[in-house]
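Heads up, one of the protein chains got dropped from this complex, but the rest are sitting where they should.
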Amino acid sequence: MISNPELTADSLQPAKLTPTPRPRLRAKRPARALLLALVAITGYTLTTLAPHGVDLGAASLTFLRNLRLMFLQPHLGQETFAQLSQALLLTVALALLTTLIGAGLAFFLALITARNLAPRSLGDVMRSVMALIRAVPTILWVLVYATVIGLGTEAAVVGLSFHSVAYLTKAFAEAIEEVPKEKLDALRASGAGFWLTVRHAVWPLVRQRLLAWTFIRFEINFANAVAVGAAAGTGGIGYYLFMASAFYFDFQEVGLIVLMILVFAAGLEMIAVRMRKSLLTGN
Amino acid sequence: MLSVRHLTKTYPNGKKGLQDVSFTAAPGTVTAVIGPSGAGKTTLLRSLNRLITPEQGTVTLGDQELRGADAQALRQARRQIGMIFQDYNLIEPLSALENVLQGCLGQKRLLPGVLGLYTKAETSHALALLDEVGLRAYAAQKTRDLSGGQKQRVGIARALMQDPKVLLCDEPIASLDPQSTRTVMTIIADLAKARNLIVVMNLHQVGIAREFADHIVGVNAGRIVFDDNAAALTELAAAAIYEKEATALA
């Protein structure tokens, strides 16, 4: 009881104070120091960043003109609308599949990573391995797999899944670690084994958080699926985006593709909001 | 003298907040506003410094009318009205001293206020106020690390920093344990006498109201149903205030 700071009587507090000759009156603010450091680095970087041989004014104007072309006059270029829709569907499916694979594997991996469930050494090993996998950029996994098993969906699926598993394992494990030990002990005390504890104490308490993380990862995977299509040529809407802007310089088609993606994203956000609502009410 | 006449507030959703509320609060006394949840206590208190703007009636402090005041006059008036809150509303990452100093923001010019440049005089005044509420030793502590009772005392010191004529207390003890409750209420009641403050507070403990307040206003469903000395609040009268559909007492 007494250990709760809200309940301690005032008389218990002074013990924490160490007398100092000249009392500091303002709270220490590491935030300010960090902010200053970031601003200093930024200032230095910006002074060294000015490009040679590019007229920034003219470049900005071209950029704005292209933006206007994109968003206000989108139209079809080399491909038919059906082709683009098919490609978008492919990209969505890629993001969806890799997210689900990632979430499924990550759940079980998180159980042997979380500090409150797994043995300490096993958790440490898992965390290090996951940090290592996460540190390798997604695109790299895809390029490597494209080289080994050939350019195609398989390379993209395996590459994107790798990163998803590592990312979600970390996120899931942290969510699980927030389950208070007492709640786990309550079930363990009733003689429930590992899986029963997971099913009846961990799962109900964390499933909303896990779902939220999975959604976030889906957004990331979608962006990655587009990027991978563009940078590694594994197909999907990203590939057409790359061709339209880097090969045909057709910014109106780029605009159409971007708008298609925005419409999809808006739809997704609506679904996410609705799911969150039904989860909150239908509990 | 703080004088409230015929205040009426209707919320956009049609809910009646206040209906024709009138009462006066005198310097050097504690006025407690009691009544069931949702009766309009919070609306009433927030109308006094116009964090909520009622559509009819007047709030007069001395010779100044607040309900119709323009932005400039309102800020002037708010400087004379200190306020403390149920959840303290401190800026938790800042020290107790810095929180107290914020009480004088209203008296500062824009730029020094924005940059948080306080004068030596202001700092020593703030320290003296922390001393007055018994927290001089905690000046440099982040308020996040203080107990509930201590936080509320920092809140009181912040309000005093304004050198106010009025102190509004919005459920000042609702989040506190019994011991802190007594400490905080004693400080407030003593301050009212010592500084000749007009204190108006929302409470939901009738016992505490009867013990520490001089004057009690009972509110039910947006109307005043009791307005008298604390001594006049009998068990029967108190029960009547908390009735679901109280009828105005004579």
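To keep things simple, chains are lettered A and B as they appear, and every chain counts its residues starting from 1.
We adopt the following convention: contacts are C-beta pairs under 8 Å (C-beta built on N, C-alpha and C of every residue); 3 or more make two chains touch, one makes a residue touch a chain.
Just so we're on the same page, contacts and distances are computed from a predicted model.
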Field: Hidden subunit of the complex - UniProt protein name among "C-type cytochrome", "Phosphate/phosphonate ABC transporter permease", "Glutamyl-tRNA(Gln) amidotransferase subunit A" or "Imelysin-like domain-containing protein"
entry: "Phosphate/phosphonate ABC transporter permease"
Identified contact with the non-displayed chain, of A:L84, A:L168 or A:I261: A:I261
Task: Sort through B:K9, B:K41 or B:K108 and give me the one touching the missing partner chain.
output: B:K108
Field: In chain A, positions touching the absent partner
entry: 29-32, 34-35, 38-39, 41-42, 44-46, 48-54, 56, 59-60, 62-63, 66-67, 70, 89-90, 93-94, 96-97, 100, 131-132, 134-141, 143-145, 147-149, 153-155, 157-158, 223, 226-227, 230-231, 238, 241-242, 245-246, 249, 251, 254, 257-258, 261-262, 265-266, 269, 282
- prompt: Which parts of chain B are in contact with the chain that was left out?
  reply: 49, 51, 75-79, 81-83, 85, 87, 89-94, 102-108, 110, 113-116, 155, 158-159, 161-162, 168
